[in-house]
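One chain of protein is taken out of this complex; the other chains stay put.
Let's look at subunit A:
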């Protein structure tokens, strides 16, 4: 097996050394942050300093931060907590507005709410680049804004990297008093993220996507935002999210976000240049490959490249690359292990057949020019072979 070339940083990225250090140092100490004694106080101090650090890195106030077990929990809390709180205040507000390209952590709770709690789900369309159709949102709000309970539009799409027009989204939603949540899991460390300046009411961040530990995340929820608790218990996190806090995980999470955000002005342009090399290299090596998401790199995540390869099955490409030591992703979730055409690509108008040949290459802080060169060198043979196999399946 050749040296592994890791091009799946959007799935998870290696932990930053500072985050590892913070984690292992803190793990040697004992103390429940809710305890009143000395050990508890020491742990609480670490938790609160982490809260202050995370808030500072993301343009939020410490009191905005609700620790969660990860991005998925924060998204669930936002969708369910906002909906229930809004409906309690005004029972006619039953519409949940989400973009059609949201991550499953937003889409699935929204579908679940529609199925089980009488919510009405509105999937907002996107253009062929995967960018929200603002006119459609305006139209929806003009007609049904008074019935909208919440609006959730991601900061940047995790598959095709499209940055979303959150400024316009926020200003439209404000007119109708609709709280706006954004899943910013992929954005932190790649583009400037300032919670206060964004005007968002709630925002999801995750630890392991930026070099922190798995099992960490946060919902930034503007103080005063009415949020119904989803997880009940000991009353931690303003009573909105109960559960014992883990000082070691949180200090490591905060350290990772701090480092990723601080390094972004240097790292992001370096990775963006590598990504541009990757895109150019792939298109030169496989001329009929199609870049998905915005071609204008200023409108997409700097670490993201996404292609469809005509006539290929994504899982064939994955297998062949994997056996050549190159790790990538189709970018979309499986259903029971069966690869399905991505809902993001389908929402962009890509037909089901083309959508099956999708592959996402996502770079990160450890990526190098060698990684890109290895991919570009390997890809033509892989695509040829996958194409032959794709035809073999058709009898």
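Brief remarks follow.
Simple rule for what comes next: contacts are C-beta pairs under 8 Å (C-beta built on N, C-alpha and C of every residue); 3 or more make two chains touch, one makes a residue touch a chain; residues count from 1.
One rule holds in what follows: contacts and distances are computed from a predicted model.
Taken from the listed names "Dipeptide transport system permease protein", "Molybdopterin converting factor, small subunit", "tRNA-specific 2-thiouridylase MnmA" or "NADH-quinone oxidoreductase subunit J", the protein name that UniProt assigns to the chain not shown is "tRNA-specific 2-thiouridylase MnmA". Considering the full assembly, A:385 is the residue among A:21, A:104 or A:385 that touches the omitted chain.
Of the listed residues A:170, A:320 or A:383, the one in contact with the hidden chain in the full complex is A:320. Along subunit A, the points of touch with the absent chain fall at residues 315-316, 318-320, 322-323, 334, 336-339, 385-386, 388-389, 391-393, 395.
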